[in-house]
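Yeah, one chain of the complex is gone here, protein chain that is, but the others are all in their spots.
Labels for the chains are A, B and C, by order of writing; each one numbers its residues from 1.
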Amino acid sequence: MIAHLEDVIIQTVCRILIPFIQVYGLYVIAHGHHSPGGGFQGGVILGAGFILFCVAYDINEAKRRLSEKLDTVFCSLGLIIYSGIGFTCLVLGGNYLNYSRLGRILPVDPVNARSLGILGIEIGVGITVMAVMVSIFLDLVSRGKHEEGLG
Amino acid sequence: MKPLALIAVLMTGILLLYGTIDMPNWGDPDSPASIHVSPRYIEKTVEETAVPNVVTSALADYRGYDTLGETVVIFTAAMACILLIRRPRK
Amino acid sequence: MTLPFPILIIIVPLITAFFIPIVGWWRRGLCYPLVIVALSVSVVSSIAILHMVGEQGTIRYYLGSWDPPWGIEYVIDHLNAFMAVIVSAISLLVAISSKRSVERELPQKIVYFYCLFLLQVTGLLGIVVTGDMFNLYVFLEIASLAGYALIAIGEDGAPFASFNYMIYGTIGACFYLLSVGYLYVVTGSLNMADLSTILPRLYHSKVVLMAFAFFIVGVGLKMALFPLHVWLPDAYTYAPSAVSALVAPLMTKVGAYVLIRIIFTVFKPSFSVAVIPATTILSWVAIIAILFGCILALGQTDLKRMLAYVLIAEVGYIALGVGLANKAGLTGAILHILNDALMMACLFLVVGAILYKVGLRNVHQFRYLHRKMPITMAAFTITALSVIGIPPTCGFFSKWYLVLGAISAGRWLFTAILLLSSLLNAILFFRVIENVYFEPADAHHGGGHEEISIDEAPLSMLIPILIVTAGILSLGILSGKIISSIIEFAVPPGL
Partner (left out) sequence: MELIISKYNYWVYIILMMIGFYAMIGKRNLVKKLVGMNIFQTAIILYFVSTGAKRGATIPIVEHGHGEVAHAIQAAHYVNPLPHVLMLTAIVVMVSTFGVALAIIIMLYRRYNTLEEDEILELRK
């Protein structure tokens, strides 16, 4: 077990750095339309921000901010958003995942409705990928016993 | 066991190489792959989905169902890790 | 307005799988009924699709309303609908019977077990229904990943067996992906129907030849065809009983379906029979698989391991039917997919019930089991007769068509081996039945039999076993009707 040093330098640097990582992750998700990026890359960056927090502070500290239960809910929430959008397109009369049907409920023409549908998909994927990265990291690192911390 | 593995590896490698003889050269613009299906993605994406990034439009719209399957794959991995390793707090 | 059935089969179990972790935190007991409801919805919609296909012929469903070569499409003809009904029906029955054994083996992890159970079934249904090569790879990966995890939670040897299964399964999936890549480079499209129109011009190009070879190896690995079956006995023996009852009948059959789809739909029979003797090689491999499976099954004392080797022999039957590449052979193969799914489901459910109730695995310790569990052992005997191929049961009819196919293909050696394997199966199963029903000779000197109370498996396990046994018997009688209404059209043209 690595002796957990209360290292002030690492913790203050992380405390400053992590918000910018998360904003950059949101930027990558949101700008999937115009620049390389999208749900997966943005979700991984958000997950990496949280993993940095786990490494800098102890896992119990991190679990106070994002509990095990909330993490599992986020995992399924992203996918529910994704298939929910597909399902609303189904309900609105199109085939599954046909975003142009969203134009009926959103005040946009079918082409921009597709663009909004893609943005909704990216958000759903981003949430799921972030939650999955955090959940797999916490499980693999602490070998299942979260309360014992890293290593 | 090791020489057997070596033979299997060499045989697969030779078969794969034999398969690449008829393939188009690297990067030539009129190879079948860049003529048959993908031109429509590039030319029509702004017109149909108002998304300039062709990869994102192909990923989330033209082949959006693949991405749903992909996200389900990563969701399965998360559930598998929880099922296999996580120990309930004694 | 008609419900969009093709997508309902996949989406309902998928969305339920997402809700189960959330519901599981809130109230654990709600997961099991949710799984049953989701699977029964997909059973109903797959039967409705089979009905619609019967009337209108092939159904095409464009995902995202993009037309085929650009978007992903679902193509459902007789073969797809038939497989979808088998997969969803058997997974529903296994889900019903899994309640007790899961509660005993994995008390805290029921929520995540059922989530992965549903994801595995969704993956299998996704493979069966899709008409796009890459989409098939994605759902193949979902099904196998859920399979690796479910098998790894079994008894002592399970994690190592699942690790080996993962290595072989990943090699198989990557070979499949590589072949899709080889076809993509030369044709430019990923859609099955589109490929089957472009490929005839390229039948003599080396790339297509290699793509076909690696398809066969990749799918053979997933389907545990003879030389590539090394991972199967350990994986299915150490898996928990509910998981082996789900994976054994379905995973290999879906692999066989993909093999049929590649050999006869993507590559026209003119390629797989005439240009390269793929089907003759396949039939020879299948013959060795049948012999290998039956002979090795003789040597096993653990019932589950014996059934795993019988499963390898059954996969050999299907591959033989495909290898014969004539109408009778292929009808036998497709009918055998149905029959074998039923038989393997019933056998593994019976083994699960025995393990749950008595905890015995060694075949020799099964004495007087017919008194303790009369109904379960009766079901075991009927299924054993079906595996051997005795007329009233369904096993006979698929073997009958295989023999017919072998004779019409003029392969007398194959017919001889088919009959020999039935004999080996007979020896195999009668050894077990003899242990169960008849006292050994040396026990006659003892006093009267001590009174054994009937201690039958719980109801939630017994009903699925009875349904499957009734299925085995009734489908045996109805097989003529099944062939004329479904399999007649499912057999690819041009054979």
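Basically, a contact is a pair of C-beta atoms (placed from the backbone, for glycine too) under 8 Å apart; a residue touches a chain by one contact, two chains touch by 3 or more.
Bear in mind the structure is a predicted one, so any value in this text is a computation, not a measurement.
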Partner chains on view for the chain not depicted: A, B, C
Contact residue for the chain not shown (choose from C:9, C:75, C:89 or C:152): C:152
Residue touching the undisplayed chain, where the options are C:52, C:171, C:288 or C:358: C:171
Where the unshown chain meets chain A, residue by residue: 34-36, 40, 136, 139-140, 143-144
Interface residues of chain C (partner: the chain not displayed): 134, 138, 141, 145, 148-149, 152, 156-157, 159-160, 162-163, 166-167, 170-171, 173-174, 177-178, 181, 184-185, 190
Contact set of chain B toward the excluded chain (per top definition): 1-2, 5-6, 8-10, 12-13, 16-17, 20-21, 23, 25-29, 31, 33-34, 37-39, 41-43, 45-46, 52-55, 58-59, 63, 66-67, 69-71, 73-74, 76-78, 80-81, 84-85
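Keep in mind that, in the parts below, only the chains that are shown with their structure count from here on.
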Pair exhibiting more inter-chain C-beta contacts, A-B or A-C: A-B
Centroid spacing, where centroids are CA-atom means, of chain B and chain C in whole angstrom: 27
Interchain centroid distance [CA atoms averaged], chain A/chain B, Å: 22
Whole-Å separation of chain centres (CA-atom averages), chain A against chain C: 37
Multi-partner residues of chain C (each touching 2 or more other chains): 14, 18, 21, 63-64
Overlap residues in chain B, where contacts from two or more other chains coincide: 61, 64-65, 72, 75, 77, 79, 82
Residues of chain A touching chain B in the complex: 32-39, 72, 75-76, 78-79, 82-83, 86, 96-97, 99, 111-112, 114-115, 117-118, 121-122, 124-125, 128-129, 131-132, 135-136, 139-140, 143-147
Chain B residues touching chain A - in the complex, by the definition given at the top: 47-53, 55-57, 59-61, 64-65, 67-68, 71-72, 74-75, 77-79, 81-82, 85-87, 89
Residues of chain C touching chain B in the complex: 14, 18, 21, 63-64, 66, 69-72, 108-109, 112-113, 115-116, 119, 122, 126, 134-135, 138-139, 141-142, 145-146, 148-149, 152-153, 178, 182, 184-190, 198, 205-207, 209-211, 213-214
